[in-house]
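Right, one structure below, let's go through it.
What you see is the complex with one protein chain gone and the rest in place.
Our next item is chain A:
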């Protein structure tokens, strides 16, 4: 899935103007309610078989976006369509049928597995909830899943604490795979793991994608891991998507100054490159609070190229070149 990007026309997931605002002041008689705009109008199409990476710094709303798509949070506004069916406003009972088709892998394999359940029960749980299988079929399925994710199938009666972080993440992946989903949302699946284990898990996710024809939404703060696994990458800043394009375009021709700054902030991979790096493109300042974001383009306070227009007008998220979406009044690297 890394080199050849097949023609993808079939949309598996569509997100339209999705918003999630959290009320932040809890005072009972507060005159004006304040809202934290975690996700503030995101449009997105995910194509069948691709890996869409979503990158951004903490507080940019990338995890909230993942949770909204999964239906773990109710959107304030906007819709999520899965295979053309709107799932964002569906009742829990009706949703159960669709839940089988999209699953999630979480960041922290230490807190996302019930410490009192044995591996067999952990992996069998989704199967028991959604399918009527005999004990023998269940055992066969769990065995198959454990082999698929590279766990020794003889470990079924162990507890999560008996496994290392990487192995626990494999249990999490087996749970997500159990119902043969079409789409898996991976929320920082390797961030809590050691470098040598990260590579194992990234390779495993790649193999599984080919074997089961999966679509991934891969949420991460680390561009290097995303470069490795994604076909397209979307960049988020303060609740908005600011750039979305193919992986190669993004690295070769970042159009949004924030993407450019993110790329420039990455540590070098080899000390021999120390002098080659120009220091002046490092982004200054911190990300503003999402409770009271800047006017106009939310990035203008940190943007080295900001002009007066940026302080007033909100830029549209437009397709500036084929397949290259960007929300900026003065995009970089334009032909």
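Some notes on this structure:
Basically, contacts are C-beta pairs under 8 Å (C-beta built on N, C-alpha and C of every residue); 3 or more make two chains touch, one makes a residue touch a chain; residues count from 1.
As a working rule, contacts and distances are computed from a predicted model.
Remark: of the listed names "NADH-quinone oxidoreductase subunit G", "Na+/H+ antiporter subunit A", "ABC transporter ATP-binding protein" or "Transcriptional regulator, PadR family", the one matching the undisplayed chain in UniProt is "ABC transporter ATP-binding protein". Considering A:263, A:314 or A:332, the position touching the chain not shown turns out to be A:263 (whole complex). The omitted chain makes contact with just one of the residues A:133, A:202 or A:332: A:202. Touching the omitted chain from chain A are residues 2-3, 57-58, 164, 166-167, 194-200, 202-203, 206, 221-225, 227-228, 251, 261-274, 279, 282-284, 286-287.
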